[in-house]
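Here's the structure, in structure tokens; my notes come after.
The other protein chains are all here in position, but one chain of the complex has been omitted.
Up next, subunit A:
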């Protein structure tokens, strides 16, 4: 869990402070200085209408990270809600909900998002909504499977015997138990959503210019690849680092969850207590 906390913390810090650290406004153009290489005034150079590349990158951090966070938060809460209802209700409700998620899972998320955006029209809000709608089924499926597994455990049955309501059991036992694995999945999913946001913005369906976003910057600067490669390389690098960071964090959590053998000291303590 520590690995994730660090990665998420660093990105959150970047999203929070990035725009504050930017030397210029992201849409501050200067037609006297277009497509200039790195200099003291513009550390990463300027783009085709003379906007400071570094400032745009730093502002884009907030856009990219906040859209990813919103998509994940929405998909996760809705997915876990649907999964819990399916697992607890069972029967026909479970059947219907899981058929819906099966169908949704069979179609690539980006295709779903594209279809929804085709219907709703382009824009940042619509993109976030479309990606949420595309991403929730995986969370529903995962939490449903986990809850079905643990809801029959004796310790949950003991709580039923206390006369607890279903919502009590859900809140105190089931949701906290599925949250770990669901968050692991979410960290891995985050990398994918970063790429989706970039792709959709690149297609002109997501974040709209002049608001800077790494994917969209990368694509619109592609035409200057020959003369000013840094205009393409840096947004690409930022995206790559973000995706790798999330994947690395997801893997760490997954590894942390593999049980380790007891240390000699723990074994000795347990033996002593068993005899006491």
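Quick note on the criterion: contacts are C-beta pairs under 8 Å (C-beta built on N, C-alpha and C of every residue); 3 or more make two chains touch, one makes a residue touch a chain; residues count from 1.
To be clear about the criterion, contacts and distances are computed from a predicted model.
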Protein name (UniProt record) of the chain left out of view, among "Electron transfer flavoprotein subunit beta", "Dipeptide/oligopeptide/nickel ABC transporter ATP-binding protein", "Methylene-tetrahydrofolate reductase C terminal" or "PadR family transcriptional regulator": "Dipeptide/oligopeptide/nickel ABC transporter ATP-binding protein"
Sole contact to the chain not displayed, among A:103, A:158 or A:225: A:158
Hidden partner chain, residues of subunit A it touches: 153-155, 157-165, 168, 172-173, 176-177, 270, 273-274, 276
